[in-house]
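Note sheet for the following structure.
So, chain A:
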Amino acid sequence: MDTPHKPHFIRPCTFIWLALMLLTGSTYAIGEAGLGGLAIMLIVLGTAALKVQMVANYFMGLRRTRWLWRGIVLGWLLLVTGLITIAYLTTVK
Partner candidate 1 sequence: MINNTSTSHEIHATPPGDLAIWFFIFAELLAFGVFFVAYAFARAHNVALFDESQQHLNRTSGAINTLVLITSSYFMVRAVAAIKQGLSRECARWIAAAIGMGGVFLVIKLFEFHAKFSAGISLSTNTFYMFYLSLTIFHFMHVILGMVILAAVMLKARGGGYSAENHTGVETGASYWHMVDLLWIILFPLVYVIH
Partner candidate 2 sequence: MQYKSQAVAKPYFIAAIGLFVGQILFGLIMGYQYVVGDFLFPAIPFNVARMVHTNLLIVWILFGFMGAAYYLIPEEAETELFSPKLAWIMFWIFLVAGALTIVGYLAVPYATLAKMTGNDILATMGREFLEQPLPTKVGIVIVALAFLFNISMTVLKGRKTSISLVLLLGLWGLAIFFLFSFYNPSNLVMDKYFWWWTVHLWVEGVWELILGAMLAFVLIKITGVDREVIEKWLYIIIAMTLITGIIGTGHHYFWIGTPEYWQWFGSVFSALEPIPFFMMTVFAFNMVNRRRREHPNKAATLWALGTSVMAFLGAGVWGFLHTLSPVNFYTHGTQITAAHGHLSFYGAYAMVNLTMISYAMPMLRGRSANSGSAQIMEMWSFWLMTVSMVFITLFLTAAGILQIWLQRMGTTPLGFMAAQDQVMLFYWLREITGFVFLIGLVLYIWSFFCKKGTAQAAA
């Protein structure tokens, strides 16, 4: 069942890892800068959502499964981040 496997200088999962590290850095920088407010909150939460999708699809390997499984994780993510956003919006006048 092994297909011949082409050597690459850097594996795709390594790119994902680097991206995740950088995105974490950006979130940290925002935190250190003490930034707040709706726009910042959406950026930070969006970054987290993007990272979750990267982990789910590339690390967990859901991108090679039926949509059902990706859908469950994506649905969960949208629901949770959506409700968090709604909760945040109720505090912004």
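Here is how the candidates were picked: all candidates are chains of the complex that A comes from, given by their letters.
Here is the rule we go by: a contact is a pair of C-beta atoms (placed from the backbone, for glycine too) under 8 Å apart; a residue touches a chain by one contact, two chains touch by 3 or more; residues count from 1.
Treat the numbers as computed from the prediction; the structure is a model and nothing was measured.
Enquirer: Pick the one that touches chain A in this complex: which of 1 or 2 is it?
Expert: Chain A touches candidate 1; the others do not touch it here.
Enquirer: Residue numbers of chain A touching candidate 1 in their complex, please.
Expert: Per the touch definition, chain A meets candidate 1 at residues 1-3, 5-6, 8, 11-14, 16-17, 20-21, 24-25, 27-28, 30-32, 36, 41, 44-45, 47-48, 51-52, 55-56, 58-62, 64-66, 69, 72-73, 76, 79-81, 83-84, 87-88, 90-91.
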